[in-house]
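Structure, as structure tokens:
Removed from the display is one protein chain of the complex; every other protein chain stays in position.
Take a look at subunit A:
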């Protein structure tokens, strides 16, 4: 029997989540298992990496078994194993990379290294085929970047944060407002009930720059709260959240729109955990409503870390002939442009 379908098994352990998934032909999720570790992190007000690594070790085998069982497939059906090699926490990445390597070696399957952010971008391919050139706004706890893609596997960073990532600003402002971790969803929820009455700064930076800066905004919110406290003023938390969110969303939306025009992209993709933010989704939808540019925002379940997105990215890399060697290692500081260049060079090599 000739085999027509391509099945990629993927593993993702770059931060809080131990995840594995199987994706068919790069588009269809067959199984997608995420063992969320958020519960154990809540009491610390952040992700504690020690816990992350230990939990990944405890969960990786269970998650992999569950993924295979749910898919009702055997390893014979799998064409290749993809894994997040970076960026992320080194101790966490190592668990996934070594599990994937061991499995690939034992089952004699090709191994594919995937950049975590490339994964977030490719989460959208599970919904819709890419049309190039496309622009991706990547917003998460560790990233705020505008990435231009002219073809599969090529990534050009045209803007990035100069200080805090958007998600990080959310978490830190949430902590100042004494909201539980993770702070983003709480601020989003509060913001919906508040009014943007406080005029917080927007960091537009130099003319024509697509870079971001959220540190000044974070400080402005903290200053505002400190000053109010000293004067025994009561600020409505809902209004602070709404005003903060208005500033973040305004900058993200405006810069994305400008870049989309300048580079004449056919699609705009939103990726990363902050893509789950309702305020951001609504603002982008309005901004691009009457445009020819198509706006793709993944469903909430694919915004946060998962392995289906790694499989989706791995599927294209596999088709392009990219293979990782047995020396594949966790690369906590992996640069996405460099990853794209390396991918080109590795074509056809096994």
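Convention: a contact is a pair of C-beta atoms (placed from the backbone, for glycine too) under 8 Å apart; a residue touches a chain by one contact, two chains touch by 3 or more; residues count from 1.
Everything that follows uses one rule, which is that contacts and distances are computed from a predicted model.
Engineer: UniProt protein name for the omitted subunit, picking from "Cupredoxin domain-containing protein", "Electron transfer flavoprotein subunit beta", "tRNA threonylcarbamoyladenosine biosynthesis protein TsaE" or "Urea carboxylase"?
Structural biologist: "tRNA threonylcarbamoyladenosine biosynthesis protein TsaE"
Engineer: Which is it among A:6, A:70, A:154 or A:215 that touches the chain not included here?
Structural biologist: A:215
Engineer: Taking the full complex into account, find the residue in A:25, A:70 or A:176 that is in contact with the omitted chain.
Structural biologist: A:176
Engineer: Determine which one of A:79, A:160, A:239 or A:319 touches the chain that has been left out.
Structural biologist: The one listed residue touching the chain not shown is A:160.
Engineer: By the contact criterion defined above, which parts of subunit A meet the unshown chain? Give residue numbers in ascending order.
Structural biologist: 15, 44-51, 87-91, 141-143, 160-165, 167-168, 172, 175-176, 211, 215, 218-219, 222-223, 332-333
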